[in-house]
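Here the structure is laid out as structure tokens; the discussion comes afterwards.
One protein chain is absent from this view; the other protein chains keep their places.
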Amino acid sequence: MWTVLRDLLRHNREFAAGVCLLGIVGLIAALSALSPYSPLDSYVVPPDLPPGLPYVLGTTSRGQDVFWMLTFAIRNTLLFGFIVALISRLLALLIGLVAGYAGGWIDRALMSLNDTFIVIPLFPILVLFYFVMRDRMSWASLALVMACLGWAYDARLIRSVALSLRTREFTETGIFSGMSMRQILTQEHLPFVLPIVFSTTMNNINWSIGLEVTLSVLGFTDINTPTIGSMIYWANQHTAMVAGIWWWVAFPVVLVVITFVGLFLLAISMNEFIDPRSRLGRGMQ
Amino acid sequence: MTDAVTPVVKVTHLRAYYSTHQFGVQREVRAVDDVSLQVMPDEIYGLAGESSCGKSTLIKTIAGAIRPPLAVQGGSVEFDFGGNKLDMYRAAPDEIAAIRWRHLSYVMQGSMGVLNPVRRVQQAFVDFALRHIGQPMPQFLDTVRAHLERVHLKPEVLRAYPHELSGGMRQRVAIALATVCKPELIIADEPTTALDVIVQKGVLDMIRSVQRELKTSLIFVTHDMAVHAHLCHRLGVMYAGRLIEEARTAELFGAPQHPYTQHLIASLPRIGRAAPTQALPGAPPNLAEPPSGCRFHPRCPRAMAVCQREVPPMQTLPGGHRVACFAVTPP
Amino acid sequence: MRTLRQAVLALLAALAGFGAMAQELISNVPRHQTLVVENPEGTIRNAGWFNYWAINAGGQSTGLHQLALDTFWYIDPNRGVNGVWDNSLASEKPIYNKDFTELTVKLRPGIFWSDGVEFTSADVVYTVETHMNTRGLRWSAPIQINVAGISAPDKYTAVFKLKKPNSRFHALFTVRWNAMWMMPKHIFEKAGDVIKFAFNPPVSLGPYTLHSFDPNGKWFIWQKREDWKRTTVARHGEPGPKYVAYVDAGPPDKRVIAQMNHQLDIIHDTSPEGMFTLAKQSRLSRGWFKGFPYAHPDPTLASVIFNNQNELLKNRDVRWALALVIDIKAVSMASYRGAATISAIGVPPTGTHPESYHKPMEAWLRTFEVDTGKRKIKPYDPTIGKQIADSLRPSMGIQIPDKPEDVAKAFGMGWWKPDLQAATELMQRAGFKKAGNQWMTPDGKPFTIKITVEGEGRPVMTRAGSMVAQQWRQFGIDASTVVAQGTLNDRRAAGDFDAIISWSVETWGGHPDLSFFLDSWHSQFIAEPGKPQPPRNWQRWSHPELDKIIEQIRTVGFDDPKGVELGREYVKLVAREMPTIPLMAYNVFTVMDETYWTGYPNAETAPYTDPVPNWGNTKYMMVKLKPRQAQ
Partner (left out) sequence: MSGYAAYLLRRVGQFVLVVFIGINISFVVTHATPIDPVEQTISATTAFGSTSPEAIAMMRQSLRELYGLEGSLWQQYLSFWKRVAVLDFGPSLSAFPTPVSDLIGRALPWTVGLLVVATTISWLLGNLLGGLAGYYREHRGLRWAGIVAMGFHPIPYYIVALLLVIVFGHLWPVLPISGGSQMNLAQGFTLDFAASVLRHSVLPVVSLVLVGLGGWFMGMRSLVSNIVSEDYVVYAELGGVSRRRILHSYVMRNALVPQVTGLAMSLGHIFNGAIITEQVFGYPGMGSLLVSAVHAGDYSLVLGLASVSIVAVAFAVLLLDLLYPFLDPRVKVS
């Protein structure tokens, strides 16, 4: 695995670029630990200063240092993406592998459920969830809800692989040697689907971050937690764009776009490595 | 055969390598290395050899069916269709396109997948042959139907989708497609290997009859010596990317010169032979780094010192029998 | 390939074409004859509905109640075109009998509906009786509760018989934002079920009639009536604009962009930053104040409203402690960038109120004392308004007034001095303990407060809320804000909050009477915890003294000076009790672009009405507007 990564890094431009971009983003997120200010406090620095020294990326109309806010924002946003991805991966794996392995009516049932979740427009439903949960709609609960909605597309990919594994002889031998379904799935099949899981993770993170940003920009999430979305939200509250405080919107947008492109490059390079035919998880936006 | 007739295709010192460049590692597989041969009009020329000995690559190269990473490194492939001469690797693409199917057609290895899965069989005939046959559609279709009769197919197959046909039928369609324009040269790459024995027999007979009828030349590749014996006029044997022996079929089977050929023939099952033939030691070489000198020497029972140093030249014995081996000395 | 390239080029060309294609803002309506106004209601879901009297009807401030509806009286939140009080459909002020059980209204003759029918007492009787006989109309309830009967002795007189004495009954027909509008008898009596009647197109009693509207509810265009002379505003002159368009102008930044491109003459409200941007970049844009703080102080008192039914907040000491933690200067900066008019007392510092309340009570406030249990402190700092002005002068320069009375007018007078020591003492007296940096409730749990704010709906208030939360947090209280966008009204009514940034004090502005909100503060109306609380005692706070004051006010006349004295008693009471922490007037950044029209109201030279364009009172603005260049 490591050698593969090393080779990819050396010889696959997309992969290398993706790693670099994410490296930058990750570094910025890590810096949040060093922030001199609490992300919740405002008017800790003079407002509306353009980028320069001592405030590298300028300050907001709320008297916050854009750079340090950004570190918290991107940290939380990434964390959010990872949590969603993690939980939804588990779901996707479970359903995908079981469906693929079991086949028959179980497969059919799971897949029609799966297709349902692929087709249903999620945004209205997320908005509705917000209006049920209101201030209980914390960042964590949103992550949970989105994880429960965001597994379908990848479950399909995993299932298709599992389906092909099912007919391989090692599965047969596994069955004859009396392995339980759980054993076969975890010991025999899991290793094969892991690469796909990895690449879909990237797309899934993109997807969840995208929605999180959208929702919080529309004020449909908890605005106390600094995320890229809530940063833009506050900027809009202060009509930063027209007021000429462009750095308040520009830098979050740039950073989040870097993140997206980075993750995305990783995903496609992984994809090409795994399986040139795979569909790049399109539609996950 | 008299020298007055010129060969349909003349291959000289042809070299075609697979060169891959992956993760910075340059690999070169010498699949076809310095091969020369000729095919005469109205002749079935067989190419024999174990799988992965380069025979498929050779005819792909002859047919100009090469795409990266396979590339021609040297030599030439010259066609002569009734005075209309051209060189596959020096002629302009449209010239090549012009001769394709009109003069030179091709039956692929495992012809199962050669038909566009989402379009009806008829479309294939239209795409491939219409412009050569140059008739208005209705007549053209009649011609096609007539031709299908030849290969014992009902005209209905034209309306069918590939997936609706059995393997054998698809094979026949492929062959019908390859022969419908009555080309001078047909290159057939293991056209029957994917079929079960009964169907195989039928297809072979059909190929022979069609060939007799159309007087086309045919390059026929298979690893199955029995098929060769049954079908071919002349036979070339390849080993590790090189042509090592070539002779009229009867002669080759009767008096094989090259140790490898002898082994091939010997290993054929014969009625009334008790002793099983002993297998050759070792395995065919890896063409990425082939043995020096004669590529067969590591396995050759009659290997000599020279075999390791030098590449044995192709020498012509009486009756056009050609062989590349130091152990063989012309009388 | 070539074909593809050509296709792409063609596409681009087409786009460019679109871009270049010049387009009038409004089709077939000359821009220079049109006033374009933002309607803060945004997109009207059922645009084709003009029956204002049916609850949940379509838009209200789509121009409908500013230009097409009318009723007896108007009270102006500022000076008024011709005095604060204007007899509109009525020709005289309300005439009560001495025990306030009968109200006589004299009507103005010669007023006509836009379809040529004259407006008479018959319409009044119809309107009132319809509300008496129909449930679920907008004013059914107040009418059914108050009115025993109505009669029309003659064409121009209407007499209300009231069920019980009520010296404020006329308020129902006195426009402050809106009031009970008159219905056209001749239309509605033919309409069948009043609740199901769309009243489209509306028959107008005002100087404009509906010209056209967007079925998707994004714009409504009104056209001046030929016979505008036969409407009530004619007394003040001819309305300037031939057309008035009320539009959904989108989010704050889009509004600013629109006005910069001179496509939006009046922005209803934007962020302070938006206001400053326009002041800087758009030569002809101006606010209520010519310079800083620009915004119009509505007669609305933005406050931190406690839920007084919350066990922890029942204790006055806690409420006072929380008040003393707040640094109003920071709140003013955070919310309004300093452009706020602060008020320490429970009356908005706007309209005539500074004269009637703030100035007279200054002396009392200076001597006012709070007992922290350990000592007595004088919390009031009369210089805070001035301090804010001074802190802004370096950046804003000459825009900041320096005459004390101007400073007081723009920034307010004094407020409570932050005093963490006193706050700590009060908290301790209330039984709270500080564990490390965290205040613990008497029963040992961490003291947490969630401040509910409205979010995008009211950016400025949201910003104020998060600043207050921050200050409380720094004092050691686990405080945070909760965005209740869209659900705020709901939660406010349900008492589903610890503290909420909103207002339970709204007044006439132009008239010292406080009954407009105060009457509803009587303990008789307080809902059980969890049960919905009727407006406007959102703090669910009651006090025997308050009840006494309210009951007395009910018995004195509207203009009786005794009302003001009682009002001051109320002010003292809430200052002692601190049921809500008054912050500042709700300043509205209404921005007016003088590219096409001049004569907008303003604080210095023409305070004739409230520029905030969703007020019914803004009908008076139309007669003052003049086209800038006659084209």
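Order of writing sets the chain letters: A, B and C. Residues in each chain are counted from 1.
Following the convention adopted for this analysis, a contact is a pair of C-beta atoms (placed from the backbone, for glycine too) under 8 Å apart; a residue touches a chain by one contact, two chains touch by 3 or more.
Model, not experiment: these values are computed from the prediction.
Considering the complete complex, the chain that is not shown touches A, B, C.
The chain not shown here is touched by just one of B:10, B:100, B:201 or B:230, and that residue is B:100. Checked against the hidden chain, the listed residues C:27, C:367, C:437 or C:629 yield one contact partner: C:27. Only one of A:5, A:90, A:106 or A:125 touches the chain withheld from this view, namely A:125.
Checked against the full complex, the one of A:116, A:164 or A:187 touching the unshown chain is A:116.
The set of subunit A residues touching the chain not shown comprises 112-113, 115-116, 118-125, 127-129, 131-132, 134, 153, 206, 209-211, 213-214, 217-218, 232, 241-242, 249, 253, 256-257, 260-261, 263-264, 268, 272, 276-280, 282-285.
Take subunit C: the residues that touch the chain left off the picture are 1, 4-5, 15, 18-21, 23-29, 42-43, 45-46, 48-49, 54-56, 58, 135-136, 138-142, 144-146, 171-172, 176-180, 195-196, 211-212, 214-219, 221, 245, 247-248, 250, 254, 257, 261, 457, 485-487, 489-490, 492-494, 496, 506, 516-517, 519-520, 524-525, 532, 534-535. Although one chain is not shown, part of subunit B still touches it, namely residues 63-65, 67, 96-101, 105-106, 108, 110-119, 123, 127-128, 161, 163-164, 177.
Going forward, only the chains that are shown with their structure count from here on.
Averaging C-alpha coordinates per chain places the centre of subunit B 92 Å away from that of subunit C. A straight line joining the Cα centres of subunit A and subunit C is 44 Å long.
For subunit A, the set of residues touching two or more other chains is empty.
Interface residues of subunit A facing subunit C in the complex, by the touch rule stated above, are 40-43, 61-62, 131, 134-135, 218-220, 222-224, 233, 236-245.
Put simply, subunit C touches subunit A in their complex at residues 251-253, 256-257, 260, 270-271, 273-274, 276-277, 330, 333-334, 337, 450, 455-456, 459, 462-463, 466-467, 470, 473-474, 480-487.
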